[in-house]
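Inspection log for the structure reproduced underneath, given as structure tokens.
Every protein chain except one is present and positioned as in the full complex.
Every chain is named by a letter (A and B) in the order it is written, and numbering of its residues begins at 1.
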Amino acid sequence: MSSTAAATLPGRRIIPAPIAAALGRAALVVAVLVAMVGFWELYHWIWTSTGWSWPFVVNDTSMPHVWTIVKAFEQPAQVNQPALITVLLHKTLFTAKEAAAGFAVGAVIGFALGAVLVHSRLLQRGLLPYIVGSQTVPILAIAPMVVVWVNPKLPGPLQGWGAVAVIATYLTFFPVAINTLRGLQSADPRAIELMRTYAASRWAVLWKLRFPASLPYVFSALRLAATASVVGAIIGELPTGLQDGLGGAIINFNQYYSIEPQELWATNVIAALLGIVFFVIVVLAEKLIVRRAPERIR
Amino acid sequence: MTATVLRKTGEWLPALVVFVVVVGLWEGLVRALHVQQFLLPKPSTIVSVFWTERHSLWPAGWYTFKEALGGFAIGSVAGIVAATVVGRFQTAGKALMPIFIAANAVPIIAFAPIFGAWFNPISPHSKMAVAAVLCFLPVMVNTLRGLQSASPRQIELMRSYAASEFQIWRRVRVPTSLPFVFTALKVASVLAMIGAIVGEYFGGALNALGVLINTDAGVFRFDEAWAGILIASILGIALYSAVATAERIVLRWSPETRGS
Partner (left out) sequence: MSAASVVRLEGVTKTFPHGNVTALEGIDLELTEGEFVSLIGPSGCGKSTLLRVVGDLVEPTRGAISVNGKSARQAREDGDYGIVFQSAVLFDWRTVAKNIALPLEMLGWDRERRRARVEEMLELVELTAFADHHPWQLSGGMQQRVAIARALAFEPALLLMDEPFGALDEMTRERMNLELLSLWEKTGNTVIFVTHSISEAVFLSTRVVVMSPRPGRIAGMVDIDLPTPRTAETRETARFFELVTEVRELLRSRGEHLLPEEEAVLE
């Protein structure tokens, strides 16, 4: 919601509204982060002073100081290894690769599914319950089987992480399919009638009318999908024993938690950032593509 | 009368047909193509194991379900309360909304081992925590949106009655937010079960479903693992259906729930 008025600073310089809004947003994010850090340390201090043990015991292991976590980034996790942050960055790229592949393939499958389903109420009634139900199956449990099945079928360089990408796809296609369907259905029936008077083919109606009408829903789904693909990638790495990604790092550092808790925390911070970055990328893409859309439907 | 019966049958018949066809194909193809049993056992095998192993599987399912339910309850209530509090401050709510939505992008699952460290990896509380945190954000964000969804005309109408902020909240904002809340609860119900099972990957009691599935898979008892997965799925669907039914009852006035 940008206003048409410009923001003025004391003095004579005028900052254009969109930049002012972005700065304001950034300031808010910083404020929230500062508040979170402050809350963290305050909680730590209160609970350690009073010795309360509910909901959980607080000490330097269960809640390392924020500064300790920050410092952990620049130190190597193990002897003769590069700094933690370098290691984590590599693992992040590995996981991001899986998530991105999962996101792309899942989005395509989701779109296709939505586009097919919109044309047939029969198909909808037949398939939707299973599409919804598919998400109740804990993929973590199926992951090992997926890996064993998929890996041999993949070309050499894709093996290993490719299977995880498949798992990420599984989590991604669902929100995209459901939202694409809803979006395509949202086209004004009168507009559809209009297209028919032009003897428009189904393709034309799909492309010129339903598709643009569905964009807000599709982007809403892509935002969910961005998160889902990251979650899928991390979860997928757990049972596959892949060391190269964040999932592997989590398992590793979990084993050392009682000695070096800050490393697991550092990994989690990076994982959180990965999720947020994916999300922000989709939001920015939306702003670029749907620049002229007057309305946003969630 | 017969018209309604026919219509309602028509609604679930296609799904039933698909189910029968898929299961039939599955059974047939596995037999015909000699697919390795561990990848995809025959449905008939899964069902029979589901029954024969019920003494370990069903209680395990119940145990994990309780974790999911507890997490669902805690997370949802916390989400609703948080949204109510934030919602009182209209401007703060609108400004912070993008932040909450971005926060939803954090993979909570990565924090499962930390919850394990906090609440003891074996105890159900660590899994409840995972489920609760997974449920919290979607419920909070959607409830907040719901609370902000009252139209300006409705607010003007209430002002014409000299209504206090509390009265506006009670008579307009709460009812308009209910559809949003239920949408979120449906999403949360599925997340809760998944959260509990994924949480158990990092440790849990031996009689927990996730642990059971993992150990079965680890010793190549894949039929049992698939039966366990079947139970997890059934329980997830059950929780979802419970919420959907509650929605139908509470929102019986809404044209949307009537139509679906």
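The rule is simple: a contact is a pair of C-beta atoms (placed from the backbone, for glycine too) under 8 Å apart; a residue touches a chain by one contact, two chains touch by 3 or more.
Quantities reported herein were computed from a predicted structural model and do not represent experimental measurements.
> Out of B:V30, B:L147, B:V172 or B:L230, which is the one that touches the chain we can't see?
For the chain that is not drawn, the touching residue is B:V172.
> Please pick, from B:V23, B:V47, B:M97 or B:A163, the residue that touches the omitted chain in the full complex.
Only one listed residue reaches the unshown chain, and that is B:A163.
> At which residues does subunit B meet the chain that is not included here?
So the residues of subunit B touching the missing chain come out as 151, 153-154, 156-157, 159-163, 167, 171-172, 175, 178, 253-255.
In the analysis below, only the chains that are shown with their structure count from here on.
> List the residues on subunit B that touch subunit A in their complex, please.
10-15, 17-19, 22, 38-40, 95-96, 98-99, 101-111, 113-114, 116-119, 145, 190, 193-194, 197-198, 201-202, 210, 213-214, 217, 222, 225, 228-229, 232-233, 236-237, 240
> Going by the contact rule at the top, pick out the subunit A residues touching subunit B in the complex.
Spelled out, the residues of subunit A in touch with subunit B are 25, 28-29, 32, 55-57, 61-62, 122-123, 125-130, 132-133, 135-138, 140-142, 144-145, 148-149, 223, 226-227, 230-231, 234-235, 238-239, 246, 250-251, 254, 257-258, 261, 264-265, 267-268, 271-272, 274-276, 278-280, 298.
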